[in-house]
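Missing here: one protein chain of the complex. Every other protein chain is in place.
Presenting chain A:
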Amino acid sequence: MKAFYVLCAVLLVFGSVSEAKFDDFEDEEDLVEYDDNDFAEFEDVMEDSVTESPQRVITTEDDEDETTVELEGQDENQEGDFEDADTQGDTESEPYDDEEFEGYEDKPDTSSSKNKDPITIVDVPAHLQNSWESYYLEILMVTGLLAYIMNYIIGKNKNSRLAQAWFNSHRELLESNFTLVGDDGTNKEATSTGKLNQENEHIYNLWCSGRVCCEGMLIQLRFLKRQDLLNVLARMMRPVSDQVQIKVTMNDEDMDTYVFAVGTRKALVRLQKEMQDLSEFCSDKPKSGAKYGLPDSLAILSEMGEVTEGMMDTKMVHFLTHYADKIESVHFSDQFSGPKIMQEEGQPLKLPDTKRTLLFTFNVPGSGNTYPKDMEALLPLMNMVIYSIDKAKKFRLNREGKQKADKNRARVEENFLKLTHVQRQEAAQSRREEKKRAEKERIMNEEDPEKQRRLEEAALRREQKKLEKKQMKMKQIKVKAM
């Protein structure tokens, strides 16, 4: 019982002591706000330090929010403290030595300035800002896209208007020369559609057929890519013209055998490299046409002189001279097969199919800055085309010319066969080897040994027969030779 009472007493004592401690703290509540500050546990009972530290505590807390105002207040308070300290007795003023507090004024300043340093004004992240200005790159991108779309619509419309203007100015001439003007190949009956086929936003086709001498005429209006902004910008560096390409396919009986081209020197050099027939039959460099009265800008590529003489009659010269700025190239050929095809084997094993063709490439005036009314300037060129068709029918080589032409064609064919002979032999050899290998594999794969033996014997017999045949042939040749 006694022990129990002693225990209770001890507990009571402890409880009162702790309460007293808390009382101490509670007494100070008026002066201090006891938040969770670091200085609470370091506060002594001494009033001075207690009064000082709360001041410091207040100031530091205040400093975090507002710097200027509280400092002044704090300074005033401190001065007040110092005054109070000085008015007290010497014994009590000992702790209040001036020297002791000399650095003190700076301390709060430094402490407050220390507190100032970590305070940095952080930029609000851009996406949380409510301003469109930070998205200027995106706005730029969208503007660029809109500009592209606008240019697409404007370019497409312009090309369409140019094509329509061309067709309107040429319609009458075409309809008077061809039965079928405009065909896309899809209708059951061969009726004129009377309009252009739009292949692209910048390419328009027109097929005309039903005339003497020719099978048909394909007109291709190759405009500039006005609908593509990149192309428009590239063209600002390097002006290019719209082009009209006309391809007339002649009947076999209506055109003699010759290869001839006239046009700008640059165009002819390019054609000579690219086109199969021009590279084979017209091996010389493009010659000047001044002899025939052509301007210097035009040159001639021809298979033989007689063809040039025959082609360059007065009317043709008149056409070429007057419209030289609009003519890019004029190419007549009975061996036309298109541009050279580069195959992987190096050479095609078969000669490409040829067609008697007249090709015309005209540049639209304006060098890119074309207006619909400029299309009428191309009408005389269409007259030249019609005239050329009739001329090609009328023009015939004389006997010598024909012989030369035939020799040329035979020569070209022979060369081709020689070049491909080696390849054809190799192809045949490889095929034979493949067959042998396949047979051998079959024999090896046969599981039955008897069958194997039989197949091997059969193969041996076949080889022996071949050898015998060869020997017979050799003997026959020898006999014939004798």
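Everything below uses one rule, namely that contacts are C-beta pairs under 8 Å (C-beta built on N, C-alpha and C of every residue); 3 or more make two chains touch, one makes a residue touch a chain; residues count from 1.
One rule holds for everything that comes next: contacts and distances are computed from a predicted model.
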## Note on the structure
Given "IMP4 protein", "PAT complex subunit Asterix", "Vacuolar fusion protein CCZ1 homolog" or "Kynurenine--oxoglutarate transaminase-like", the protein name in the UniProt record of the chain not shown would be "PAT complex subunit Asterix"
### Message
Out of A:225, A:331 or A:404, which residue would touch the omitted chain in the full complex?
### Response
A:225
### Message
Using the document's definition of touch, tell me which of A:119, A:145 or A:460 contacts the absent chain.
### Response
A:145
#### Entry: chain A residues touching the omitted chain (full complex)
125-127, 134-138, 141, 144-145, 148-149, 152, 173, 176-180, 183-185, 190, 198-201, 207, 209-212, 215-216, 218, 225, 227-230, 338-339, 341, 383, 386-387, 390
